[in-house]
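Only a single protein chain was left out; the remaining protein chains are all shown in position.
Per-chain residue numbering starts at 1, and chain names A and B are given in the order in which the chains are listed.
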Amino acid sequence: MSVITLLSDFGSKDPYVAEMKAVILSINSEASVVDITHEVDKFNIRMGAFILASATPYFPPNTVHVAVVDPGVGTKRRSIIVETKRGFYVGPDNGLLMLAAQKEGIIKVYHIDNPKYMLSRVSRTFHGRDIFAPAAAHLAAGTGPSEFGPAIQDYVFPEFVKPQAREGEVVGEVLHIDDFGNIVSNISVEDLQSEGFHKGDSLLVRLGDKTLILQFCSAYGEVPDGTALALVGSSDFIEVALNQGSASKTFKAEVGEPFRISGAASN
Amino acid sequence: MSVITLLSDFGSKDPYVAEMKAVILSINSEASVVDITHEVDKFNIRMGAFILASATPYFPPNTVHVAVVDPGVGTKRRSIIVETKRGFYVGPDNGLLMLAAQKEGIIKVYHIDNPKYMLSRVSRTFHGRDIFAPAAAHLAAGTGPSEFGPAIQDYVFPEFVKPQAREGEVVGEVLHIDDFGNIVSNISVEDLQSEGFHKGDSLLVRLGDKTLILQFCSAYGEVPDGTALALVGSSDFIEVALNQGSASKTFKAEVGEPFRISGAASN
Partner (left out) sequence: MSVITLLSDFGSKDPYVAEMKAVILSINSEASVVDITHEVDKFNIRMGAFILASATPYFPPNTVHVAVVDPGVGTKRRSIIVETKRGFYVGPDNGLLMLAAQKEGIIKVYHIDNPKYMLSRVSRTFHGRDIFAPAAAHLAAGTGPSEFGPAIQDYVFPEFVKPQAREGEVVGEVLHIDDFGNIVSNISVEDLQSEGFHKGDSLLVRLGDKTLILQFCSAYGEVPDGTALALVGSSDFIEVALNQGSASKTFKAEVGEPFRISGAASN
């Protein structure tokens, strides 16, 4: 049984996700379809890329991942298949797939242009249903990626900001705010360790214009209820959390604002 | 493997949807259950009918569709199975199933009254779990629809408003507002073409008391970001959208209000 995952910014109210699943099952009735999420903020390619890259490492090899955050649908942006060392990614050529694909190791990228593997009538508003879903269903059924169209080199590769260390401070930004209100940065535990910060230390965290002194913990429950802490989240990035509370409500953080860490003793 | 779909106004917080799936899997462990949506506005039969009719054409033949928007549960309203040329619909006899079933071609409608195919104890508040889910599981396992009860002729057939053309204007209404804020009308591209309007034209669209002059486009990205446009949506109805924005927030449209289209030059 082959696994196909879906990620989008479609929400759960409309028939769009079901239409994609219907197309997949019509072509490949053996596929097992798993939703990653459909609650990506509308048109937010960066958020979609982060969630996709967090989830896909846990899926079995040869999984086909379909992702649709696609403001350019119906324009000249291309539809692509990315073949990696672990599986396949299908979606728009706008960078959405590349953070996850790069972690797995990109083998080749193909431009989907063979109408044989599309719905007979392709709309210009919904390639998720008309192009990506059929491509995923055929890939999962064993069709080779080169059947869908030519390999390309000039695919879009987004430049997501990387954290930088300067003068004892690691400077990153807020990557994601999860449903618990945890404020997830793009700073990895390795980024901190290479600056000499370790679990148990007190950290000075600057979030936008707020300055927090936080214990660098291993688990939420190491501080009293309602207390803020820093820890390594389940996606391996440093996050600010509140034990049994919402850090984002308390600190009013927003995605994209600066997230800076230094030693509390250094100020 | 047979496919059973579920649509309801239950939301995703409560155990209700899971109870329906549990009943289905207890009777028919081979069924593949796909959610269409459970976010239909409470008791809004018209919205449920529209979403159902949008999604079901993409499913494989012989799919069994269960839909539950059921304000009359536990009263005299009947439980029915609709046999169509493509598959089956199971739900309340309140019109919910008929827009989708009619598109597929109705063969016969049956009143479910055989207790053999219901849960042993039928509540008067949740026929989705106690009557519709078991019926769907048995249908998908091969039980003929006439086993469930007698064929009936006097089922409820809702009169959804159809658009009308008068004096060069096509007069319909807002059918649905999707999660992107696209304002979907009940006017088809054929309705427009028969009045002489074609892609590329400027259209004068009157939404409630607002008057908009919009380009009739093929894709969202044909106009600059934040600009309004008219186009044929993925359900084949004319919609007003905002490229990378929310038309419903900008124009404060509501389901049910008039949606009128004429040529921009005609005013």
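Here is the rule we go by: a residue touches a chain if its C-beta (ideal position, glycine included) is under 8 Å from a C-beta of that chain, and two chains touch if they have at least 3 such contacts.
Owing to the predicted nature of the structure, the values given are computational and were not obtained by experimental measurement.
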{"item": "Of A:S32, A:S146 or A:Q164, the residue in touch with the unshown chain", "value": "A:S32"}
{"item": "Absent-chain interface as seen on chain A, which is shown", "value": "1, 3, 5, 12, 32, 34-40, 51-52, 54-56, 58-60, 178-180, 218-222, 231-235, 243-244, 246"}
{"item": "Hidden partner interface residues of chain B, rising order", "value": "10-16, 18-19, 21-23, 25-26, 29-30, 33, 42-43, 71-75, 123-126, 129"}
